[in-house]
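Left out: one protein chain. Kept in place: all the others.
Every chain is named by a letter (A, B, C, D and E) in the order it is written, and numbering of its residues begins at 1.
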Amino acid sequence: MARPDDRAPDQLRPVRIQRGWLDHAEGSVLIEFGGTRVLCAASVQDSVPRWRRDSGLGWVTAEYAMLPRATNTRNERESVKGRLGGRTQEISRLIGRSIRACVDYKALGENTVQLDCDVLQADGGTRTAAITGAYVALADAVAWMRERGLTKGEPLIGSVAAVSVGVIDGEARLDLCYEEDVAAQTDMNVVCTGDGRFVEVQGTAEGCPFDRAELDALLDLAAGGCAELTALQREVLGR
Amino acid sequence: MARPDDRAPDQLRPVRIQRGWLDHAEGSVLIEFGGTRVLCAASVQDSVPRWRRDSGLGWVTAEYAMLPRATNTRNERESVKGRLGGRTQEISRLIGRSIRACVDYKALGENTVQLDCDVLQADGGTRTAAITGAYVALADAVAWMRERGLTKGEPLIGSVAAVSVGVIDGEARLDLCYEEDVAAQTDMNVVCTGDGRFVEVQGTAEGCPFDRAELDALLDLAAGGCAELTALQREVLGR
Amino acid sequence: MARPDDRAPDQLRPVRIQRGWLDHAEGSVLIEFGGTRVLCAASVQDSVPRWRRDSGLGWVTAEYAMLPRATNTRNERESVKGRLGGRTQEISRLIGRSIRACVDYKALGENTVQLDCDVLQADGGTRTAAITGAYVALADAVAWMRERGLTKGEPLIGSVAAVSVGVIDGEARLDLCYEEDVAAQTDMNVVCTGDGRFVEVQGTAEGCPFDRAELDALLDLAAGGCAELTALQREVLGR
Amino acid sequence: MARPDDRAPDQLRPVRIQRGWLDHAEGSVLIEFGGTRVLCAASVQDSVPRWRRDSGLGWVTAEYAMLPRATNTRNERESVKGRLGGRTQEISRLIGRSIRACVDYKALGENTVQLDCDVLQADGGTRTAAITGAYVALADAVAWMRERGLTKGEPLIGSVAAVSVGVIDGEARLDLCYEEDVAAQTDMNVVCTGDGRFVEVQGTAEGCPFDRAELDALLDLAAGGCAELTALQREVLGR
Amino acid sequence: MARPDDRAPDQLRPVRIQRGWLDHAEGSVLIEFGGTRVLCAASVQDSVPRWRRDSGLGWVTAEYAMLPRATNTRNERESVKGRLGGRTQEISRLIGRSIRACVDYKALGENTVQLDCDVLQADGGTRTAAITGAYVALADAVAWMRERGLTKGEPLIGSVAAVSVGVIDGEARLDLCYEEDVAAQTDMNVVCTGDGRFVEVQGTAEGCPFDRAELDALLDLAAGGCAELTALQREVLGR
Partner (left out) sequence: MARPDDRAPDQLRPVRIQRGWLDHAEGSVLIEFGGTRVLCAASVQDSVPRWRRDSGLGWVTAEYAMLPRATNTRNERESVKGRLGGRTQEISRLIGRSIRACVDYKALGENTVQLDCDVLQADGGTRTAAITGAYVALADAVAWMRERGLTKGEPLIGSVAAVSVGVIDGEARLDLCYEEDVAAQTDMNVVCTGDGRFVEVQGTAEGCPFDRAELDALLDLAAGGCAELTALQREVLGR
C-alpha cells in the first residue's frame, strides 16, 4: 500500500500554523497537518486550582475535543451525551502532560494557562497536531503575560512538538493520515522536546505485537519528525 | 452612544459566507457577521428519528454550541460540566424550528439533515448568524442529496435568514455587536423567509418594557436586514 | 374549527387565582386558566447568588416543571432521566426574565425570591398561567418581607401578566387550550406590564410563516388579554 | 410534650381523600393527612417492562417526589441536581412493594399501572399518605380498565393502607406530624392489608434503641390506625 | 425445602472476621457469612461535613457497593451507569443509621469516620454482614484515634450487629443464603445493640403478607442471631 498522497515514508504532510486566529484569546493558533485542522486557544487566568494555592507556582492544563462533523461520519456531542468519553479524557491528559514538560511553574507565577484544542477537521494525527499547535499558542500567551509583567523570569524552559508514526505492510511511516492510521499494525505517538529528548512515547500494537527492531525504527522516524516540527515552530514564532 | 464601528443604525456588519469549509460534511459554511464566526455543518443521514419512521417524511434538526474561548473570557465546556445549559438548548431549538420552516419533509424522503452550528468566535448575533449560515449549508446538503437521487422533488420550499435588532438610547439598531447587545434596553431576534414573512419573533425587554411603536420600528428594521441577508445567500449559492 | 368551549376569539378561559394555597411558602397561588392548573410558590431567602454578593441588590429567579401526569399521556420525570429538558429550561428562563421586569432589586435588599411554578394539570398556556400566577405569589412574598422590615422601599415597580394567542384557520384567537395550540399555524406568547407595555414577545410559525398583518392582529389580541388578567390580579390582591 | 393538635395518642389526624382530582389520569386522588397533602395519579399503559414481556403478567410501579416548597424551607429540585436522592428512591421502592401486595398480575393482563405520588405539602407521614392514597387511585384505574375489558378477572386481591407511629417521651403515638416526627426517639412506618396482616414494618431508632415492649406497643397502634384508614378507603370508594 | 447447607433453622452460617485486611485503612475487616464476603474499611478524617462544623461533634457515615461479579451473573457498574441505584443508596443509609446508634459524637470530637462496605462476593445477607463487620472496623479505627489522643472519652457507647431472618414454607429461619432469600415469603433484616435492643427492624412481605405471630417468631430468631454475632465481635476484638 503506497501512501495515499505519495509522500516518502519519512515525510511530514504539509504543516501550516496560523497565529492569532482568535481575537479574544491570549494565544491562538490554527494548525493544519494535511487535512487535520485543530484550533488551539490559550487562556490566561490569574489564579490556580485550589490544591495549588499559595504555592507561588503556576499551572498549565489542556482540554481536547472534536466538533461532531470533524470526522467522516458525524459523532454525537459529548455535551449532549452528558459525559466525556475515555478517548477525549485520555488525549486531554496527554496534551497537558506534554506541554507541562516545557514549563517552569515558578516563573509563571500563580497563574493558569488553559489550553483548548478543538479539532475542526480530523484526518489522523489530531493529538499530535494539537500538542504541536498548543505549544505555539502557549508561547504567545506567555509573551502576552510577559508584556504585562505577570511572569517572574522565563516560564518556557524549552519547546515540545509531537508526531505519529506507524508500521504499514512492514514499513515504518511518519505522520499517518486517517487511512494509514486505520491500516497500521502498530501505531505510536511520540512527543519530543526541542532538544530531541522524549516526553511521551505511546506505542500500541493494533494488529500484531512489534519487536524491538520495529520499535527502534519508529523512534528514529518520530525523533526526525519532531525535529522538523520544532524548526517550523521556531520559524513561525520568529525565533 | 455611537455604534462602535460607526455603522448607520440600519446597516449590517460585513457578512462573509464561505461554502465548503469542511471536506467531509455534505454541506458546510463558515459564516461571519463582523467578529462573529460560526461553522455550520450539514450532515445527511439515511434514517429518521424513531417517532418518524415509516412515515415517508424526513427530518431536519440542529445543535448549537460555543467553543470555550469563543468569548472574551473562557467558559467551561458543557461536556465537562456534564449537562447542556438552558441557553444552548434554547438556541438549538430555535435554529431547528427556524430552518424547518423552509423544508418539505416529503420531498426530503426518510432522511435526516443534522445541522451543527459551532461558534468559533462570538461578537453578538451568534444565533442569527447560525441560522443564516445553516440555511446555506442545508442548501448544499440538499444539492448533494439531489445529485444522488435521494430527494423526491424539491425539499426547499423557500429560504430563511435571521438578524438581531435592539433599542439603545432610544435608537433602533440592526445587527448588534456584543457591546451593543449588552447595552440594549430591548433585544429582538427575528427570523424571516426569503419572501419576507416571519418565522420567529423573539423580543425581550432587557432593561425596560417596550411600547408598540418601538416594537414596530424593530420589526421594520429586522425585515430589511433579513432581506439583505437573503440576497447575500442567493448570491453565494449562485442563484 | 370552532373553539372547543365555544368562546369568542378574544375571550379568555375562566381564570381562577387562589392565594395562600400552601402553609409554608411566603407566597403561594394555585392559578387556573380553564383546565390548566399551576401551583406557584414564592420562597424568600436572605441571601443572593454568589455573583450578586455585596452588591446591595436582590434577585428573583424561577423554575418551571410539570408533574408526570399533568398531560394526557404520562411523561417521564426529568429527575429520573437525570437531566432537564430544553423546554423546561427555556420556560424557566422566560418566567424569570418576565417577572424580573417588575422588580426593583435595590428595594428588595440582598434577598432572593425563588418562584416555583409546578404544573399540576396542563391544557395549553401553562407558561402564561405560570407567569400570571407567579406575579401574585411574588406580591404576597414581598408583602411578607415588608411586614418584617426586610425591604427598602417598594420592590414592585409594576406588575406582569401573560397570555398566549394564535392563528387557527386564519382566525386570531386568545388564550389557546391544548387542542387549539396543536392546531395553530402560528403561536405567540406575550408578556405585558400592568401599564400595557411589552416585556416578552415570542412568536413562532408552527405551520406556515406569518405576515405583518397577522402579527399585528395577534399583538392587539394579546395586549387586551393581558389587560384583563392584570385587572384580575389587582382584584385578587385587593388593590 | 403534648400533641401539637391535642390529639389522643391513638388518634389519626383528619384524613381527606378526593377522587378524580385530575382530568387526564385513569385514577387520581388528592389525599390529606392533616397538613400533609399528596397528589396520587395512576396511569395505565398497555405494555410491561422489557423483562416482563410475553409473560401474560402485568406490573405496578411507583414514583414518589416532593415539590420544592412542600417543606418548611425550600429544597432544591432533584431534576436540577441531576440525580435522585436516596430518600426519594427508597420511598418510591417502598410504595411500589406495598401496593404490589394487593395485586394479581395475571388478572391485570400485560398492562402496567404507574403510580405517581407527588407531595404538594409535607407535614410528616408523606410516605404513608402516599401509600394510602395510591391504593385508591389504583382502584379507580383498575375500574377504568375493567370497563374497557382490559382485565382478566379481579386484579385487586385486597387493599393496603399505611400509617406512621413513634415513641415520644416514652409514649407511643399514632400518625406523627412533622414536629413529632423530629422529636421521636423511635419512628416506624407500617403497611397493612385490609384484613390486618403486615406488608411492611420499618422501624428505626432515631434517638435510642427500643426494646421489645415498645415495639409491640407500636405495632398494636399501627394496626389500629391502618384498620381505620382501610375503613375510610372503603367508604370513599363506595364499597 | 430443607436448608441448602443442612443448617438448623436457628443456626448461623460459619462467620469469619479477619481484622487488619488492609494496610492503609485505620480499621479494616474482611467478614464472611458463609459465601458472602464483605470488605469493610474505616477511614478517619479530621473534619466533619459542612452542616456539622464548629459543633464539637463528630460524624459517622457509610457507603455500600458491590463488585460487578460479586453475584451469579455480572451487574453493570454504577460508576459506568453514572448513577447510584436505589438499592445501593438504601443500604448505605441503613448501614450509616445502624452504626451511628452506638456512637457518642461528642467523644468522637470533630472527626468523621467513613465506613466503606464493598461486597466482594454475595450469597445473601450482604447488608447484615456489612453492618456486623463495619462495627468491628469502626472499633479498630476508634482505637487508632484513641492512641493518637483524638478522642474525648469513649466514642463507642455500645455495639451493633445485624442478621437477616425469613419465612420459608411456613418455617422461620435465621441468616438466609441467596437461594433461601429468593424463596422467602417474608424477609426481615434486624439490627440489634449488644445489650439486645433493636436499632432497625425492616420486614417485607415478598410473597404474601405476614401476621403478628410470624412477625414475633422472626423477631425472636433475629434477636438470638444478633446476640451470637455480638459475642463473636467481642471475641475477635479481644474483649
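The criterion applied here is as follows: a residue touches a chain if its C-beta (ideal position, glycine included) is under 8 Å from a C-beta of that chain, and two chains touch if they have at least 3 such contacts.
Owing to the predicted nature of the structure, the values given are computational and were not obtained by experimental measurement.
S.K.: Relative to the complete complex, which of the depicted chains are touched by the chain excluded from display?
M.R.: When the entire complex is considered, the left-out chain reaches A, E.
S.K.: Please pick, from A:L57, A:L150, A:L215 or A:L237, the residue that touches the omitted chain in the full complex.
M.R.: A:L215
S.K.: Determine which one of E:R53, E:R74 or E:K152 touches the chain that has been left out.
M.R.: For the chain that is not drawn, the touching residue is E:R74.
S.K.: From the listed residues A:S28, A:S43, A:S79 or A:S92, report the one that touches the chain absent from this view.
M.R.: The single option touching the absent chain is A:S92.
S.K.: Kindly state which of the options A:Q45, A:T71 or A:Q202 is in contact with the chain not pictured.
M.R.: A:Q202
S.K.: Using the document's contact rule, name the residues of subunit A that touch the chain not shown here.
M.R.: Against the missing chain, subunit A presents residues 83-87, 89-90, 92-93, 97, 101, 188, 192-193, 196-205, 208-212, 215, 219, 223.
S.K.: Tell me which stretches of subunit E touch the chain missing from the display.
M.R.: Against the left-out chain, subunit E lists 22-25, 28, 35, 39, 41, 43, 45, 63, 65, 67-74, 77-84, 88, 114, 116, 118, 120-121, 123.
One rule holds for everything that comes next: only the chains that are shown with their structure count from here on.
S.K.: May I ask you to list the chain groups that still touch, directly or through other chains, once subunit C is left out?
M.R.: When subunit C drops out of the picture, the chain contacts leave these groups behind: A, B | D, E.
S.K.: Show me the overlap between the contact partners of subunit D and those of subunit E.
M.R.: Correct list: empty, since no chain touches both.
S.K.: Trace the shortest sequence of touching chains from subunit A to subunit D and report its length in steps.
M.R.: The least step count works out to 3.
S.K.: Going by C-alpha centres, which chain would you call the most central?
M.R.: C
S.K.: Suppose a student superposes the Cα atoms of subunit C on subunit D; what rotation angle should they report, nearest 5 degrees?
M.R.: 180
S.K.: Report, in whole Å, the distance between the mean C-alpha point of subunit B and the mean C-alpha point of subunit C.
M.R.: Averaging C-alpha atoms per chain gives centres 28 Å apart.
S.K.: Roughly how far is subunit B from subunit E, going centre to centre by Cα mean, in whole Å?
M.R.: 59
S.K.: Distance from the CA centroid of subunit B to that of subunit D, rounded to the nearest Å?
M.R.: Roughly 51 Å separates the two chain centres.
S.K.: Where does subunit B touch two or more other chains at once, residue-wise?
M.R.: 82-84
S.K.: Building nodes from the protein chains and edges from chain pairs that touch, which of line, ring, star, complete or other describes the result?
M.R.: If you draw each chain as a dot and join those that touch, you get an open line.
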